[in-house]
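So that we are looking at the same thing, I have put the structure below in structure tokens.
The complex appears here minus one protein chain, its other protein chains still in place.
Chains here go by letter, A, B, C, D and E, matching the order in which they are written, and residues are numbered from 1 within each.
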């Protein structure tokens, strides 16, 4: 059952404490650990995955959750464009960061999967702040333990490569190949939007298409327009449980310089919001916003964009929660 | 009577002094104080209001006029898009900064109102570089001393809130509520364009609508297009005296990161210019460009955008001056 | 009675959670509010005062506590130079930020004084992260409610001016004049170290000397050497209760660019540590580290220096707590 | 005859050496000097012109080639949007930088012309990274030694002025006036796209139109759309040899802050790519990407955009090479 | 005759206008051009030379005067360390910038020499903000028109090279070779302090020593100490007219990153002040502070250091003016 407006789970108001003040939790929400007596009432959990162990080029996404929390102080409670106030209908809380092992990939994958398995067992819908894109794999291992889920991915890269640098199977360029292979994602209910950039080859795209993944390049997105493309995406994804993964490099790097593998020619911040608002109505079971890399974001604009998009994701997640009742 | 081309009031040419050289006055214009013997010939006065006493979150707009003057060296004399050369038809001068009191809001409000009352008494049309948005209130107190004026506001926030943090009535979130209450602005001739961002609540919007303010959100602006929306705005504003206030946070924060309260999903710089060019024909009695905050503008791009927009405002202001004869 | 090594009050170890992870409390300590059941066991409280209402030039110190918390993740538990581990002998906790009113100076002064009065009533020794230097005044109002205390001030300015800009008595240039006038500080037990920079006049210095304040300029400090000067300071301060206020602008602005009123020709970071270590043995009742202004600290170096010095202050504060038993 | 896929001329793969590693040549290609035994097999030469001797305002383009090489490590081999892999059909190499004389303009013009004359004599098509826009003049002197060529220019300025500051004929505002006067460019086959910004006067535009240059302002480009405008451009340029010069200030300065003379209101990065892709089919004999100025590009975004556009230019250049057989 | 305290020539007080406000002239002094009726009363003229035409590596010093003026707002009237208030005894004014020709070295040298000849003819002692070090040559041509002067140079380079890059005689590495050859500087009364850094060869040093120049490397300065070295310098310079040239790269590049040719291992800011204070008693006829290059000074610290040192130079210059009566 979905709650609503529990005072304990409301963000601290700027009328009580200015936005630049206070210990920065996500969205100024209470920070809970599993031993807290209100933990059982959490419905949506905001979680950081401060890890970039899968990064093959420019690292730094390990610092993402910290900076996203910092900028989240400037988010207010209500989405004035859509009328949704996630805090009014769902109990949200900051559940802290998963403790990764910065020098051991497999150990980190296990730690993350374990953390999200606990969330799932507690009925908490996860809203994740990455971390590099490999983070999505262990999250899916936890959430899709009962069977493959649908996946909607906003990204400039497919992340469908097989391996890297001598056969390494676990990098931020391979998570969704693994996810399909492991039966975590149903490739027939998998849509990728925004793909672009120079390429080593098109092995990733060919493999994806073979599996049934619908890959929509940026040219198609901008040519057909967001409403039309998203209508198709919703049809593919249907009513079944669907996860949303949002790589900040989907957005043009002028808007989101703070990321490891930027590709020019991407959407604006307005379009970046629009695609999320078009997810309304999907049966979302979780979402992540990944690849925000503060060392490459001198002015903080990527973090501000990222947390603003994370708020949009929270809005559609909360709608799905309410819809499931 | 409007002049034209007085050599004294021309910007220093880059052919005489390179753009990076010289004491940086606004647009390389002469810097006059009231005791100067040409003061009486000034028709448009460029004024800085280096003040952010009304800022509730991230301060810094006090440094705006300084940085805008610096970047104004790169502005040349003619608007090649519209054919307007404001310096050829109107005597423009840099009238310096209003001296605010950085630690006393009411004292500052009085100092600003007094400065602009003097301008009005001298028949000088003010083009202001803020400062935070509370600066517009004392300017309106001076300009609207004879009765309410029309107002066209470009902004991502309504600034129509009632109070802040324990009932404080004078912040950069409240100036236009005060202006309506004080009879400075006719709410029936008040248009707001670009509103967006997360919200505490919609009390501001509801109050505004009740008064008759026309509030146009960003979605409507981008959906209908600028020409159509601006046509409506001009109809609402009519031929009566109208003031224009332009908050730099109207523009997307990727284009204008140097501001205290950015909201993603805004217009581009091209659109930011377009809306001003669509003001041609209005009976403008003054304008301001506010909320440029250099400490959050590491690369200086916001200042460059801001001063470029201020030049566009000067062009339509000079057209109005010429039209009034 | 002083505790020691309570596991609840230990910083989160980097062996459990990497330094870049987690919600950033001061020194990775537990974040407690008065309603927490362990609140009564806190002996040293780390408190932020995110306020720069007294700043007459470049604002930004309101953002200081946020950034200091962020960088505090890199502090480990033990002072290898002095052998002190404050967490091993004293229960330390992050008590959050005082909620200031960013647009009302008197209201803010009252809120701060009230917060620290509560701390004093609970027997908690405060270690404060400012905020501008006016923050020290309400802290002293709380701590010196029973009678004047001694004061050791590291600073490049005396902050002993009478008023500013039309007679305003409460700015970050005047707190210690007020503190002496209000009987909060015993001027005979007041030492200022590091004074330098250009001056409006020497009215502040003359007034201070008249009251009995010992003012040690930077030239004297560097000429005599830190051990000799600090020996004199300890003699002046004696065994009576003493407060320490440390303005980050004491340090050379190359080391500490992130501050509003920098003055060149200051000490190095090593010397900045040394002067604190020489406070060992004093009867310290609290300390603050003020004027860290993140908007002027692009690389974060000032915050790192500031929190490193705050750790040194915690070490000597904890020694004083242990000495008092 | 055009080759294809010579292993010697392939970029180093990220599978062998990570992108952040290695001595940064353009596109990770081999760096050859004329004495190398494979020099004779080069078909497209990537050349830097580290020179800003013609810059009248903000210098720094001398550092452009260095930073563009650095960011070129992130370019992969294939243009996934158009399917072109320039390295698969044409032998490409980094031929180093022309040695300019930073304090002698005429000496530098001669050195550059000489360098490109050698390239032409060796049948190497040049892809240049500037340098300021005056660099294009000596390149054209070399390439158009047999008669005037067509020119397609993306820019926010016409660079058609006559002289500067006391009659100096050689600045980055005058190269194409000189090129027409010297018979290097056929003004009837000269298209300029993207012109905007404030103007000293319109003498440049008027002179250009008189010669027959087709000048397309930004408003026309955005109003008609890129495909339509580029269709006209291709008709004007026809099948004859055509050079392409791309000033990074064509792009909006939010996307390309790192340049000396930015003008707001320009195209996005997607549009910046589109115009190049529309050059397919032209008989291109060389191209340059100029005015990238690293000192004004703190985050490196301009370099990343610039090198991404340079890759697009390489794609259409390689297509032209293949078409010529 | 030296004046004193003329109200017209006092800096604007921060009690009247906050430091961040107003058109930024040097030290908030009146900005005068030769046609002003108080021009004849100026005794010390602050002049900018926004020119880097002699720079062989990283340009940017052309922007120095602009940024130095900006930061000069934070300088107050009195040197608290030495008790000197230059504004109290000498009429100081900002005389604007020399208009250089950014693309013609010889024209610029002539323009500068002419500007300073006018100053000399008006009996105005020049305090210059550069510009690169070649700026000192035309200044010396003006000031030493009657015969060679003494020279005290703080620098990490000798600037005594003969030529550069194909025999160019006029670069920022050669001014003092030219000055000796032209009879502007008496090599027997020429002291260089702070020399360091890697070297092409030692031809410059050998030539200098042959002429009689006293070259003091950084190792000698730090080993003997500033008082001892400066005592020797004063003995060499004697009572005859002496010019002081201060290259900001004398100071360690951590303190002064904003310069084109930094050399590590230099003095601190305190030492940078000390050497100037030790000039007291010399018969100074002018001074310059050169090579501040804002594009390499992201945080502004070099400008703040530079203007602080320029104030120290004004103090000793004013003492010399008073001493001459």
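Keep in mind that, in the parts below, a contact is a pair of C-beta atoms (placed from the backbone, for glycine too) under 8 Å apart; a residue touches a chain by one contact, two chains touch by 3 or more.
Values in this document were obtained by computation on a predicted structure and should not be read as measured data.
Engineer: Which chains here touch the chain that is missing from view?
Structural biologist: A, C, D, E
Engineer: Going by the contact rule already stated, which one of D:45, D:86 or D:102 would touch the omitted chain in the full complex?
Structural biologist: D:102
Engineer: For the chain left out of this view, which of E:32, E:68, E:179 or E:218 touches it?
Structural biologist: E:218
Engineer: Sort through C:26, C:51, C:176 or C:311 and give me the one touching the missing partner chain.
Structural biologist: Residue touching the absent chain, from the options given: C:311.
Engineer: Any idea which of D:43, D:156, D:192 or D:298 touches the chain not displayed?
Structural biologist: D:298
Engineer: Which of these touches the unseen chain: A:105, A:180 or A:272?
Structural biologist: Reading the full complex, the residue touching the unseen chain is A:105.
Engineer: Quickly run down the residues of chain A that touch the omitted chain.
Structural biologist: Touch with the absent chain occurs at residues 52-60, 62-63, 101-105, 107, 164-166, 168, 170-171, 295-296, 298.
Engineer: Contact with the hidden chain only, please: which chain E residues?
Structural biologist: Output for chain E: 56-58, 164-166, 195-202, 205, 217-219, 222, 252-254, 257, 261-266, 268, 296-299.
Engineer: Touching the hidden chain in the full complex, which residues of chain C are there? Just list them.
Structural biologist: 13-15, 18-20, 74-81, 254-255, 268-270, 272-273, 298-301, 304-305, 308-309, 311
Operating definition for what follows: only the chains that are shown with their structure count from here on.
Engineer: Among the chains, which has its CA centre at the largest distance from chain E's?
Structural biologist: Relative to chain E, the chain with the farthest C-alpha centre is A.
Engineer: Measure off the straight-line distance from the CA centroid of chain A to the CA centroid of chain D, and report it in whole Å.
Structural biologist: 39
Engineer: Go ahead and note the Å separation of the Cα centroids belonging to chain C and chain D.
Structural biologist: 56
Engineer: Pull out every residue in chain C that's touching 2 or more other chains.
Structural biologist: 56-58, 62-63, 102, 164-166, 296, 298, in rising order.
Engineer: Let me make sure I understand the interfaces: which chain pairs count as touching?
Structural biologist: Those chain pairs satisfying the definition are A-B, A-C, A-D, B-C, B-D, B-E, C-E, D-E.
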